[in-house]
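Apart from one protein chain that is not included, each protein chain of the complex appears where it belongs.
This part shows chain A:
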Amino acid sequence: MPSAVPQAAPPAAAPARRKPLLLHPAAKVLLFVAALLPLAWYVWGAVANTLGANPAEALIRGMGDWTLRFLCLTLAVTPVRQWTNTPALARFRRMLGLFAFFYGCLHFLCYAWLDKDLLLSDILPDIAKRPFILVGTLSLLLMLPLAATSFNRAIKALGAPRWQRLHRLVYVTVLLALLHFFWMRAGKNNFAEVGVYAAIVAVLLGWRVVNALRRKRATA
């Protein structure tokens, strides 16, 4: 998918009427602040004790929810950009991806701290023994190389095609994250929410598959 290379499209390519808003220097700052709002909400809730009877569980789950949401948002950038013919959207993808990683780390930290008292002797056997924890951990680990190579010089050093191949790991990441969520809920046969995310991910990845097939046919 050559269109996924994160070099921002030249401003001239954007339709004139969308240009001022999305290309405004404040747009990224606004997104950054907005992306921190869920965290602020949970931190406030923890301090003010408004997270319900089991605040630890609320925090762990909340951070997990937002990891999945940011992964979906990141994956939505390219399709939405093409559907709406808004190339400038690409500017925000890196930040969304990094926030997915950020919330993923917080999710793990909350689990390790609030659920396992930061005891490696509890955490490591838990990861080894329980497939859904293992899958969640893998999903987080897969984001690590993506976050580590998210800056411009890494793209140059790797070369765009290689960088892009590496960053396709995000597809595996989101599928593992979804499986992690599915397994977590499986014991109670409670799949309503999982279904919503699965549908969104199916559209976002399905669109890419269809695109790739079309391109293959066009070049054949």
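Here is the rule we use: a contact is a pair of C-beta atoms (placed from the backbone, for glycine too) under 8 Å apart; a residue touches a chain by one contact, two chains touch by 3 or more; residues count from 1.
What we mean here is this: contacts and distances are computed from a predicted model.
A.B. asks: Determine which name in "CRISPR-associated endonuclease Cas1", "Protein-methionine-sulfoxide reductase catalytic subunit MsrP", "Phenolic acid decarboxylase" or "Sugar ABC transporter permease" the UniProt entry assigns to the undisplayed chain of the complex.
C.D. replies: "Protein-methionine-sulfoxide reductase catalytic subunit MsrP"
A.B. asks: Identify the residue among A:54, A:84 or A:152 that touches the chain left out of the display.
C.D. replies: Looking across A:54, A:84 or A:152, the contact with the absent chain belongs to A:54.
A.B. asks: Which of these touches the unseen chain: A:23, A:39, A:80 or A:114?
C.D. replies: A:114
A.B. asks: In the complete complex, which positions of chain A touch the hidden chain?
C.D. replies: Counting only chain A, the missing chain is touched by 46, 52-57, 59, 113-115, 117, 122, 126, 129-130, 132, 183-184, 186-190, 192.
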